[in-house]
Structures are given as C-alpha cells and as structure tokens.
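Note that one protein chain is taken out, while the other chains of the complex remain in position.
A and B are the chain letters, set down in written order, and residue numbers restart from 1 in every chain.
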Amino acid sequence: MKIDKGKISGIQFMFTVACFLQSSSLLTSFFTSITKQDSWIVTILGFIVSIPSLLIYTYIMKIFPDKNLVEVNDIVFGPIIGKLFSIVYLWFFMTLSSLNIKDLGDFVHKTTMQKTPAIIILGIFMLLCAWAVRNGIEVVTRYSMFFTLIAIFIVISTSFLTMNQMKIDNFLPMLNQPRMIYIQGAHIISTIPFGEVMVFLMIHPNLEIEPKQRRKYYTYGFIIGGLTLLTIVIRDTAVLGNTIKIFALPPFETLRLISIYSGLSRIEVLFAVSLIMLMFFKICILYYVTVMSIAYIFNLKSFKSLVISVGIIIIMYSFSIYPSIIVHMNSASKTAPFQWFMFETILPFITIIVAKIRKLPKLKKGMI
Amino acid sequence: MVIKKLILFKIIVIIPITFILTGCWDNKELDTISIVTGVGIDATEDEDKIEFILQIERVSQHNTSPLEGANTNDSSIILETEAKGILSAIEKLQKQVTRDLFMHHNQAVIFGKEQAEKGIKPYIDAFLRQQDMRMETLVFVAEGKAKDILHNSMEQDSAFSSGITRMVDATNRYSESYSVRVLDLVSMIIEETTAPTIPIVRLEEHEKELRLLLSGLAIFNDGGLIGQLNEIETRGYTWIMDKFKTTFIEIDIEEGFSNLNISNIKYNLEPEINNENKLIISLEIIGDIVISEIQGFDNMTVKAVTDTLLEEGKKVINREIQTCFNKSKELNADFLRFGEEFHKKFPKQWEEIKNNWNDMYQEVELSTKIELNLIDTGKIVNSLNMKEEN
C-alpha cells in the first residue's frame, strides 16, 4: 500500500541525490573552520568514508525494493520494536528538517534581512515547501536536474571569475595538522552532508527503476554532489587562503570578492539565489520524509492532511533547537556527527544484520 | 477537484496578504540611506579614543551648480566624531545625519599615520565582523591625517574614495603592491610571522593645488606602524612578492640613460634550509625586455649597448631587491612573507623556526638570480647617435 503514487525516474533520482548534497555548500564552515587549508583532502576522505554507508543503503534498497524505511523496520524488527525504531528515525528526520530550515533562516537573516522576524521568513518558506510536499514526491523532485545544473553552472562560472585571485600557495602546508583533526573533519563531512542521503530510504519505493540499477544512479548522484562540494571547498580555499577559517560562510565571502571590472562585481546574489533554491529542495525532501514517516508509522491513508501541521511543528522545533549560532556551530562540529552516525550507519547496519539473520527478503518473496 | 482548487486559491490569497500585511522590516528606500564611500580613522589626544571620519556621497543636487567648478569637494560630505570603537562611532555619526548610514559601498579605509603608529589591529575586527563591511574594501595609511585626505578631491573624480579606487585599479595594471584589501590585510595578520604592509597615500602640493599620491608602503608589526618603504624599496618589495606585471627599469649610467620595459615576468621563489640549519631564500626572475628609450650611448655598437643595458638592468633589479631586503632586516619585520614560505615548504621544522623567527630572520640569506632577454627594440633598431654596425 503506497500513499504517494508519484514516480521518479532514474536520472531524476540521480540529480535528486546530487542536489541534496549540493545544498550543503552552506555548511562547509563546519569543517573548514577546523581543517583549514586541508579541507579538500578531508572532503575526499569523508567521501571515501561514507561509501560503506552508501553500500548499506543500497543494499537495503535492493532487498526491500518496494518498502520504505518504516515498513522495513516493521518487517525486520516486528511491529512493536519496529515502530520504536521508526519513531527514533522520525525524530532524526524532524531534527534534520528543523536544522536545515534554521540554517536557511540564519543565512537570510545574516545576509539580507536583519530586521525581519525569523518567523516570517521561515513561515513563508515553509508554506512554500508545504505546497510542494502536498503535491507529492513527483513535484518535489521535478526540478532536481534544473537546480543541480544551475548550481553546477554557478560553481563553475564563479570558479573562473575568481581565477585571478586564486593562489596555489594557499593549499600549503599540506597535511601538517594533528591527525585527529583530519579524522574529525572527515567524520563531520561524512555524517553531515554525505550521510544525510539515508533519507532516500524513505523515498526509494517510488523509484521507477529496477532495484539493481538503483545503486548506479545513487552512486552517480552522490559523486556529482560530492564533486560540486569539493570544487566549492577548493575554490574557497584557493581564494580565501588562511582566512577561510574565520568566516561563517566561506562561499558567500568568496563570491563577494569577485570583481573583474567594476561592473561585474558584487554577484554574491548568485550564491544566495542558488542556495535558497537548493535549500528549498533539501528542506522539501526532509519535510516530505518526515511527513511520510509519520503517515506510515500511524498507518494513515493519506499524508496530505499532515503537511501543514508537521510544518508548524518543524518551525517551532527549529526555534527551540539551539539558543544561538555558536552553540549550533559547536554541536555541528562536535556532538552532532556522533549522533548522526548512529542513525546513518549503525541503525541501518543493524537492520541489515537482523534481516540477514531472520532471512527476511526470502520470506517476503515466499509470501507473494 | 473543486477542493483542490479551493486550496490553491487560499494559498494564492494568503501569501500576498502575508506579504502585504506583515510590513517591510528591511525595506530601505534609496532616499533613506547615506552611501558611505570612505572611512578614515585618526588618532586623538585621548589614548583610548579614535577620531572616526566618514565620507558620504552627496546625492541631492540642490546645492551644486555646474558653474562652480569641478574642484570643490561638493560631491561628498565629511562627518567626524570621536569614539572608542568603530561601531560606537558609527552610531554617534548616525545622529548627525538624516539618513541611515549605508556601509556596503565603502571603498576605502584610511588610517592616519599617528593612529597607525598606535596600532590598527583592534579596529580591523569590526570590518570583518559586520555583515555590511565588505572584504574587498581597500586599506591605506595616510601620511599625515586621514581627515585631510578624505577632504581633498581629485581632478577627475571629485570624491577621494572613488578616485583612489580607480588609482589603485590603474596601478594594478603593472604592479599589485598598492592594492591591499581588508581580506589581504587579515590574511597577513593571521600569518604568524608576517608583518602586514599597507600602501601609503599622501598629499603633494602642485601649484597651490593638493594632489593625492600613492607613495610607498607602511610596515606594521603587532604593535603598529614601524617603518615605511620608499619608492625604491617598494619596487624591491614588488619584485620579491611577484607583484609586477610589467614595469620600467631606469638605467642611468655614464654612457647614457635608458628606459627598459620588462614584461612577461617569470618568478620563482624557493626557500631552503641547508645543512647548517641556515635559512636561504633563492629568488629567480626571468623577464622579457623591450627598449623603450635611449639617450646617449654615443658611438657604441648596438650589440654593445644592448649588452650593457641588460647587464645594468640586472644590477638595477638586484639593487632594488637587496635594498628592500636590507630594510626588512633593519626593521626586523618579515613583510616579505618569507616565514610563510618556510611554513609552507617545511611544515615540520616550522614549529622550531617560528619560535625564534625574530632572531633567525636576521640570518636569512637571499640569493637572487635574474635573467633578462631582449626581445624588441621598439619601432627603431638604432638610436640616432649610435654607431652603424659593420
């Protein structure tokens, strides 16, 4: 029984994953403030580290091709413990949504709208997301390719425009920091943007592609998103040099520096627009996933009536989640990665193990 | 179907109402802002306080008439106040003007010399922290008071700040030494050993008319201004920092006088630590030479002249570099960023070097290797009074 009958094609799924990752370009300061000029190495490292998690997710997708995470939990752990797991996941999804909408609010607040109350900005934005989410996954993912290509275009063009300010020297000295920093950085990056792709476990039953091909598209999307992030980090490091560690929004500062002629300067608005677009996309997906998990946990027939109320809860949650941006930054670079690690890697892994022990997929096939 | 459209309609109605009824908190019409184009910071008698000067672009035209001549500083308004911090100064000035001060278009930050000697570091923080301060704002040190410079106008650009930006843009075409943005300054401050440099602007009198001039660089250490580079030393700095795009080399020797244009400069700077733990910097500069002007060199063959010129050219560049390097040793300020070179190249030894950098810097050796290739002699091959080649 599927609540949302929308279909996503393979290419769209690929770009959806890519777009989801690209939207994290706002969050690079979580690790650039720690790893400084070696951030690009850490990005690659984080990418490699998150490959096993990726394999776990695609494995779950393969053995339960038409069951989303909540249903998988029910099957694997039984109805009671499964529900418990699902509720924990629900908390995770909801926290992610609130965090992301909070990030967006902070960004808008910091860059342009200092006086406008956050509730207005978030409320309007959430209303917009709610409109998209109500219309199902097809509407939410429709523009993934469009957004991804725009983001890639902006990243590439700004890289060219800042070429005259880049210095290779800024990457030196390489690998000259305590080892723990690299591990910490890689851990942050593997959990905060990369690991978050586990939310697609809630969406994969809507895919139009064969279970075997899902891994391919998933990985391609992952690579596109990862490469974009890497390019952004490299660009920012090359331009900002050692000052990268002091900025809260390195990409924004980089774009502020663009000045080819006096006319072609001050184009940070490009970043702001693309970021709002990407964040809209990411929040929509997280929001959708939250709504869907509630709908499945309570076995609802339709998710549409939930949308607005969940949106309000997410906004309220986002107001109370961190008292200030400093606490947010601290937790993002210190505590959150460990919490997220549990949801993103350990729990799915346990799911696989239990499923293997109970030989579940076979049983399911027998049932059909 | 009907219900679906109803909801769509509700959304369509609700959204505009939210927008219209919620008001416009951040809406600031253009006639409610004062566009700040320049910031000056001068020392005051009070140790703790600074004199803060703002230059505001005058947008209302009712006071000016085209007949009054372009030289009056009518296009901008100068505001001054004394305060402890930058933001408190801005707040004070806000009460003097009828409109919101809008800092985003600030073109330049100028420190008066006195203030520079007292230190500039504490005041940089505000320029970094505030969202409306941009990182590409240029930084200068005024020979004298920043106020005087902001009061002065330029020939083609009536306001100082837009003029100085253009001036720096113009110099950037051959040398980038004079363009120090807030970002560059911060980058230099963050580097542990580097002594920041900031270009100096000064006023020069030309037939009763004051003109602005970029002259040399100011050298800072943690405390404040410690020295200045004159023209020659600045050229040396520019050579070492690879900031020349193209320049002229002036050769003035017994045989005659010549101007060489050097372009297509290739640069290589290699830090080394030799066996005796001595720090060596080897600098290599290769450039293409075009003869731009020749006076004298009577009765010499073209070959002899070009050889002499190349030789002398190398000497001139070398002299410039060494003067600058000596100056930096004299001030014991590593404004040439050699420390950073060692940091990047020898990260392992760096910890040790860093701690005794002040002592070790005196021991650093600079070896230069300059190679010039003559590629063109301009439109003519021989000079008017040169000997014909047989």
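In this section, contacts are C-beta pairs under 8 Å (C-beta built on N, C-alpha and C of every residue); 3 or more make two chains touch, one makes a residue touch a chain.
To be clear about the criterion, contacts and distances are computed from a predicted model.
Asker: Tell me the UniProt name of the left-out chain, picking from "2-oxoglutarate oxidoreductase subunit KorB", "Spore germination protein", "Pyruvate synthase subunit PorC" or "Serine protease".
Answerer: Matching "2-oxoglutarate oxidoreductase subunit KorB", "Spore germination protein", "Pyruvate synthase subunit PorC" or "Serine protease" to the record, the invisible chain is "Spore germination protein".
Asker: Would you mind listing the shown chains in contact with the chain that isn't displayed?
Answerer: A, B
Asker: In the complete assembly, which of A:I119, A:V139 or A:L300 touches the absent chain?
Answerer: A:V139
Asker: Where the complex has a chain not shown, which of A:I60, A:I121 or A:I314 is the residue touching it?
Answerer: Of the candidates A:I60, A:I121 or A:I314, A:I121 is in touch with the missing chain.
Asker: For chain B, which residues touch the unseen chain?
Answerer: Missing-chain contacts on chain B: residues 2, 5-6, 8-10, 13, 15-16, 19-20, 22-24, 26-31, 33, 35, 37, 57, 59-61, 102, 104-105, 107, 132, 134, 162.
Asker: I need the residue numbers on chain A that touch the omitted chain, in ascending order.
Answerer: Spelled out for chain A, the touching residues are 9, 11-12, 108, 112-113, 116, 121, 124-125, 128, 131-132, 135, 138-139, 142-143, 145-146, 262-263, 265-269, 272-273, 276-277, 280.
Definition applied: only the chains that are shown with their structure count from here on.
Asker: Which stretch or stretches of chain A touch chain B in the complex?
Answerer: Those residues of chain A that touch chain B are 110-117, 120, 123-124, 127, 131, 169, 172-176, 240-243, 246, 253, 256-257, 259, 262, 265.
Asker: Residue numbers of chain B touching chain A in their complex, please.
Answerer: Residues 11, 14-15, 18-19, 22, 25-26, 128, 131, 134-136, 169, 181, 183, 186-187, 190-191, 343-345, 347-348, 350 of chain B touch chain A in their complex.
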